[in-house]
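Here the complex is missing one protein chain, while the rest keep their positions.
For reference, chains read A and B in written order, and residue numbers begin at 1 within each chain.
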Amino acid sequence: MATVDFDHVTKRFGEVLALDDFTLHVEDGEFIVLVGPSGSGKTTALRLLAGLESLTAGSIRIGDRVVDRLAPRDRDIAMVFQDYALYPQMTVYENLAFGLKMRKTPKDEIRRRVLRAAEILGIGDLLDRKPRALSGGQRQRVALGRAIVRQPQVFLMDEPLSNLDAKLRAQTRSEIKRIQSEIGTTTVYVTHDQVEAMTMGDRIAVMNRGVLEQVGDPRTVYDEPANVFVAGFIGSPAMSFSRMRAERRDGTVALLRDGALLELPLPGGLPRLPDEVIVGVRPEHARLWREGVGLVGPIEGVVEYVEMLGRETFIGVAAAPEARFIVHADPDARGAPDEHVRFGLEPGRLYLFEPETERALGRV
Amino acid sequence: MTGISRRQVVANYAILIAFSAIAIYPIAGVILASLYPRGTNPSGFSLPPSWNFGNLATAWTEGQFGMYVRSSVIVATVVVIVSTVLSILGGYALGTMRFRGATTVFYLFLLGMIIPFEAIVVPLYYDLRALRMIDTYWALILPEISGSVAFGVFWMRAFFLSAPRSLIEAARIDGASSWHILWRVLVPLGRPAILTLVVLTFAGSWNEFFLPLVMTTDPKYITVPQGLSLFSGRYTTDTPLLAAGAVIVMLPVLVVYVFTQREFIRGMLSGALKG
Partner (left out) sequence: MDDVVAPVALEAVRRRGPERLPGEPRAVGYLFVAPAFLIYAAFTLVPLLHAVNLSFFEWDGLTPGTFVGLRNYAAFFTDPLIRSSYGHTLVLIVFFSFLPITIGLLLAASLSRIRIRGLTFFRTILFVPVIITNVVVAVTWAWIYAPDGPLNAFLRAIGLGHVARAWLGDFTWALPSVGLVGTWGEFGFCMILFIAGIMKIPASLYEAARVDGAGPVREFLAVTLPGLRHELTVALVLTVIDALSTFDLVYVMTSGGPGTATSVPAFQVYSRAFLTNQVGSAAAIGITLMLIVFAVTFGITRLMERGEG
């Protein structure tokens, strides 16, 4: 087991900058998730760590070894691929044993480790089968098993759940997490799915266009997004944004737009306030208007759509052409497109961002 | 099926059967002719009066086909094995590795697929003569390998390009060297593609005519097609015996074809299409 350090790592493919000055420290035994949309550089970072691509600049360490020029086999890592990459002509047993065999591990040691991994994963009865005779979920387990038997210093996982159906995915999510915390191996996990990131990661690193936008534990990243991108990417349904004029008044801040006025107490931690800000609101902090529950508002708007999820309902509301909000409502809330509604926002839960840099200013 | 009448279906089958008959008639005709008594003149449209399988034996001994088959088998075996292994190695490099000059090498191989043998046969003869290789198996084996690796490398490269990249990467991480990745992971996966290549290379070597015609004079090294050509010069009038000789020559390829027709046809088609 080991720490992992990306030190100012840059990777170019021709003219394309895939990863830009990426620096990240991963603790020993930590489960870290790299999350971002496609093209964000998360997979590139993982492949650089695996040694499947060469660095353009910077350096990577596993433990205290600089691995920049080491072949993948010398890095003491194991990787789970998105398509599992099981060797089709080998049985499950041979698939699990292959990496150990290549390392000239004694036969009985291989056997012991393979059976142990099979037991952990509950695939003991599949050992004689070929991958083609397995279900998607079983293949996924074999791929995990191939990583586990190696007992490497770091697990690398590249979207290992994206080929499973939704139900199996949720189940496997918690299982991977359980196994990882049992074995305690440092894990770098790549996904585009922010739910996976939130539920699995000890910390998550949000990436966008080759840049690390923010890294932190899930709670922090959710509650204190560093910028508009992170705020919009983490959370489902996504945060709504609208531009508003901001005026610092006597102990309060006033947000104005199209005649609407929100007046909120000014917290101490807000150092400066530009004339215009981007205001971000998470759906759970926007609710249908009721007096006396402490919401600020009301804001008037027109219903664009109603999304009933059973346990709750989300209403898409356009307060102005470029000021749309998603409003959280009770499951039995009724509403129809084109209806007028009024809603309010929860004070202290409005995220303010600087319009030019899109950096977070604070919450009001 | 709507809009297609029964008449159309029948007409289609009639066309298919007619053209199949045209395709098979000469071959069937020559096989039948080989079963006629010696010295008779088969009409080509009737069954032989008696089944004279003895013609095959006679042709085999009189035409010295045993000797020719020996040469052909030696040449084809060496060519198939060496050319397949070299094609696998070369295709693996060009399909999975990045190195300076790889593209140039690939285009040179591509060129080799359309260089007609006529363009190189003349100097090849004088070069091999200078190397004292005329009337050795090497004069057949080396040029045939050279001619078949161009397609072979191209064919195997296409397979290696289509093999899942993650499989190679998984093996790299598992600690396999590029040599192990090739033979333990990719070659087992590529068995169908390799089988197709083997079949096509075998057929190409077995059927090769121009090269042995130029490179061999000693009957010991003559291969089957030229053997048949010589045989046909001697027995132009004895149709059943000549036909028996033809049957001996086509039989091995026909047998290989019948058992591997799927690979054969797929190979010919996709080989053509990819080229």
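One rule holds for everything that comes next: a residue touches a chain if its C-beta (ideal position, glycine included) is under 8 Å from a C-beta of that chain, and two chains touch if they have at least 3 such contacts.
Bear in mind the structure is a predicted one, so any value in this text is a computation, not a measurement.
Asker: Touch as defined at the start, partner being the missing chain; which of B:Val73, B:Ala163, B:Val187 or B:Met268 qualifies?
Answerer: Checking the options B:Val73, B:Ala163, B:Val187 or B:Met268, the one contacting the hidden chain is B:Met268.
Asker: Which residue numbers on subunit A touch the omitted chain?
Answerer: Here the touching residues of subunit A are 10, 12, 17, 20-21, 51-57, 67-74.
Asker: Extract the touching residues of subunit B with respect to the undisplayed chain.
Answerer: On the side of subunit B, residues 1, 3-4, 8-9, 11-12, 15-16, 19-20, 22-24, 26-27, 29-30, 33, 41, 43-45, 86-87, 89-90, 92-94, 97-100, 102, 105, 108-109, 112, 114-127, 142-143, 145-147, 149-150, 152-153, 178, 203, 206-207, 209-210, 213-214, 224-226, 228-229, 232, 239, 242-243, 245-246, 249-250, 253-254, 257-258, 261, 264-265, 268-269, 272-273, 275 touch the unshown chain.
Simple rule for what comes next: only the chains that are shown with their structure count from here on.
Asker: What whole-Å value do you get for the distance between subunit A and subunit B if each is reduced to the mean of its CA atoms?
Answerer: 56
Asker: Please output the residues of subunit B touching subunit A within their complex, sorted ascending.
Answerer: 164, 166-167, 169-176, 180, 184-185, 188-189
Asker: Could you please specify the touching residues of subunit A with respect to subunit B in the complex?
Answerer: 50-52, 71-73, 77-79, 81-83, 85, 87-89, 98-99, 102-103, 146, 150
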